[in-house]
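Working notes for the structure below.
The complex appears here minus one protein chain, its other protein chains still in place.
And now, chain A:
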Amino acid sequence: MSEPLLQVEGLTAGYGGALAVDRLSLSVAAGEAVALLGANGAGKSTLLKAILGLVPATGGRVRLEGAEIGALAPERRVRLGLGYVPEGRRVFPGMSVRDNLEVASWLDRAGRAQDLERVFALFPALAGKAEERAWRLSGGQQQMLAVGRALMGRPRVLLLDEPSLGLSPKLAGEVFAAVCAIAATGTAVLVAEQSAARALSAAGRVVLLRLGRAVHDGPVDTLPAEALRDAFLGG
């Protein structure tokens, strides 16, 4: 196992007085895809947002390639190598597909053009719709756009929140195939997902959350079925 790109140590975060992530630790290495599983309210989305800095952490550390980034603003963390695909896609609806992608790039025109080609190669469905406004795209295409947008920042670590939500099984499969392809390029991927079967098929390791705490962290094939059941159904 190579040195982790992302290290989360004892992270605590929440909203107001309510704790959503409780002293949680995990790590993701380069080229590794880690599934973050848990029922609704387990803290998956909050954890991803706290790693990015969109939800302030009240304790713990976040390290990217060994450097502490927990005190930085979200935009600084993104510039340093975090990429984020939010739940519900949240593409910029009034902007074209091309503009949605280019806005997330920090390269010059030539570099942006190169990365656009890479995204269009990964998601051919977007290639013919470059000038289309994002709100006109189907849900699956919007999800591809959201993933492509995150890739335009050339992230070392990609955080995905419920990428299959609201998608047909076929489209969800395409999105997860892309996630596997992204991990294969050396990017560390942390994917929060409610569809356990889909996430486990794409990930090498799984972190199981319950009430904001990690109750299991290990290779997918070591995940006890009862732990998974308890995390989703309680018990």
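Assume a contact is a pair of C-beta atoms (placed from the backbone, for glycine too) under 8 Å apart; a residue touches a chain by one contact, two chains touch by 3 or more; residues count from 1.
Criterion: contacts and distances are computed from a predicted model.
Peer 1: There's a gap in the complex where one chain should be. From "Peptide/nickel transport system permease protein", "Amino acid/amide ABC transporter membrane protein 1 (HAAT family)", "Pyruvate,orthophosphate dikinase" or "Cytochrome c oxidase subunit 3", what does UniProt name that chain?
Peer 2: Cross-referencing UniProt, the chain left out corresponds to "Amino acid/amide ABC transporter membrane protein 1 (HAAT family)".
Peer 1: Among A:Met95, A:Ala130 or A:Cys180, exactly one should touch the missing chain; which is it?
Peer 2: Spelled out, the listed residue whose C-beta touches the missing chain is A:Met95.
Peer 1: Specify the residue from the set A:Pro86, A:Gly140, A:Pro163 or A:Gly212 that touches the hidden chain.
Peer 2: Once the missing chain is taken into account, the touching residue is A:Pro86.
Peer 1: Hey, which chain A residues sit against the chain that's not shown?
Peer 2: Listed in rising order, the touching residues are 52, 54, 73-75, 78-79, 84, 86, 90, 92-95, 99, 102-106, 133, 135, 149-150, 153.
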